[in-house]
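Missing here: one protein chain of the complex. Every other protein chain is in place.
So that you can tell them apart, the chains are marked A and B in the order they are listed, and the count of residues begins at 1 in each.
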Amino acid sequence: MRRSGPIRDMIFGLGVFVLLALLYVLVDDAFVHDIIIKTCIFSIFALSLNLLIGYLGLVAFGHAAFFAAGAYVFGLFMQSEYVGPDSAWAIPFGVLLAMVGSAVLAAAIGAICIRAKAIYFSFLTLAFQMILYSAILAAVPITGGDQGLMGGFPKPVFLGIDLAEASHMYMFCAALAIIAALIMRQVVESPFGYVLRMLRDNPDRAAFLGLKVKLYQWITFVLAGTLASLAGVLQSLLDIGAFPEWAFWAKSAEPLFMILLGGMQTFLGPVLGAFIFEVLNAVVTAHTRYYGLVLGAVILFFALGLRRGLGDYIWQLVSDRREASGRADA
Amino acid sequence: MELAAFGECLTNSSCLIFQTVGGLKIGMLLFLVASGLTLIFGVLGVINFAHGSFYMLGAYFAYTTLAVTDSFTLAVIAGALGAGVVGILFERGFISRVYQSNVLVQLLVCYAFILILDDLVILIWGEEFLSSLGAPEVFRVPPLFVAGAVVPPFHLFLIGASIAVALGLWLIMARTRFGKIVRAAAQNPQMVSALGINTTLIYAGVFALGSLLAGLGGALAASERSISSGMGFSIVIESFIVTVIGGMGSIAGAFVAAILIGLARSFGAIGFPLFTDGLMFMVMCLVLILRPQGLFGRAES
Partner (left out) sequence: MLRLENVAKAFGGVIATDDVSLAFAPGSLSAIIGPNGAGKTTIFNLISGKLRPDSGRILFDGENIAGLDETEIVRRGIGRAFQVASIFPSLTVEESLMAAVQSHRRQTLRMAERFRHSNARQRAGEIIDMTGLGAVARDLSANLSHGDQKLLDIALALALEPRLLLLDEPTAGMGPEERWQMIERVRALWQAEHMTLVFIEHDMDIVFEIAQSIRVLCYGAVLAEGTAEEIRANPDVIEAYLGAPAEDAEVAP
């Protein structure tokens, strides 16, 4: 008998975690570890954006707002007077606080943005992100303005996890990325997830099936924003701070690019995209100053040449082959 | 917030005039760039996020031309034409291939171009900021004094030149055959191509004109602002605000919105220097929520 979906996905997730752990042990190279950590962080970011773009069909340009919100809420909390070097509860609570705070922000921004149609939705999300960016720059006494959150913060040990330890940080990021991916996988494969596909395909028809279009869009917007904030939290933990560039519009272009690179029709496409992006980033910056030149050329290759993400491309090849062999059997 | 200083300036005629002239200058330069963006959107339906790069190219081309010929006029012409030529290459080689694709792909192609051009500029002109061109010889004269306010004649020239371009653009769109075809193509491209008009040529022409305007803005701005790779980043986002507030595709709207933004910048610098940008985005949000088609845009039926 075939295993049911959720269990199969969890086994897969566990397998990936074991593989990543093995990789850490076998390849003792900080360069490689760094790529994996960043891939994990950006997988969460890109997957959450793909809920909106790939599944719901809403092109959000301002997703980095929630990445930055998560990072700043978390960073500010960790720097606050409540947190000392021995506050074992601090990091779990900080993660939660950052996600709840970002959820509230996403709820407010989403409620306004989804009222706008098509391209105006994209513009509004971008405008809200830039308001946040300006606010971060302006609120110097709190955020440090263009310098970012400086001075670092403690990383108290919790449940035996010491995030100041490189190996712990690596495992922590991997575990959270896998959990977040499993949650999103569950959502897109649930009855709710199929409503998202329907709204992408034909929102008018969905309304005549009794589905309140804006309600589903709003819930997904909040969910995506909340998960993006988790990516921001991890980035903040990694850099022990937070920086205004994370709220700048160019930061929203990065996950868009990862989605394009990896593919939006395949669930794990954005993860593949994040990995390629981080590898490119690491390898190219190590060899040349002209990173933009290479990255730009790669984007053009995918956008104009392949015309779809690598994940979608591979998936298409696989299913074509399956179909061909199916026909040969019949 | 420096509201006291802000209030004081509003009641002081010399400060008022100085800031107004400064605001108009910023606004008119912004208009040059934004008009190109809105023109391209109006006809091609593409949001050219790489528009700021043509502004940057205009500045660099002007810089080199000035260094070689020592002529400000030639420098500005070279900046505008050079950006226009690169614009045609960009449109023919790349953007024209994604007219049918979704906005995401268009955005990414533009993003790729921003990255590539920023690096190419560094390859050619180096990483250092280049100093501004300075005002041409004729304008290196003592400033005028209007009601106690210092008004550099060169600023008046920049404002006047931009207004002249705006008028010229309006004449082209309203009176010439090209303008009529362009307006028709914006409304109904199938109709225009059915009439036997070469839409490919029109699209390339519009893109060239849009890039040329951005390059002109960059070349003129370079007389005052330092030149660097990445200088297009902030101008494109500002032009974008102007385009949205004025109405996507509306040149008149861009004119009014650019002046508003210019004045907001100039006076905001006194009243709330750190949140001027935030304020502009708030206005953009309000317009999008209350009147998505912009101040001068046509409402969709």
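One rule holds in what follows: a residue touches a chain if its C-beta (ideal position, glycine included) is under 8 Å from a C-beta of that chain, and two chains touch if they have at least 3 such contacts.
Because the structure is predicted, anything quoted here is derived from the model rather than measured.
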item	value
Among the chains presented, those that the missing one touches	A
Hidden-chain contact residue, picked from the options A:Arg115, A:His168 or A:Arg197	A:Arg197
Chain A residues touching the omitted chain (full complex)	4-6, 186-187, 189-195, 197-198, 200-202, 204-212, 216, 219
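The rule is simple: only the chains that are shown with their structure count from here on.
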item	value
Inter-centroid spacing, chain B versus chain A (mean Cα positions, whole Å)	34
Residue numbers on chain B that touch chain A, as the complex places them	47, 94, 97-98, 101-105, 107-109, 111-116, 118-120, 122-123, 233, 237, 244, 272, 274-275, 277-279, 281-282, 284-285, 288-289, 292
For the chain A and chain B complex, residues of the former touching the latter	53, 59, 61, 112, 115-117, 119-120, 122-124, 127-128, 130-131, 133-135, 137-138, 140, 145, 249-250, 253, 256-257, 259-260, 289-293, 295-297, 299-300, 302-304
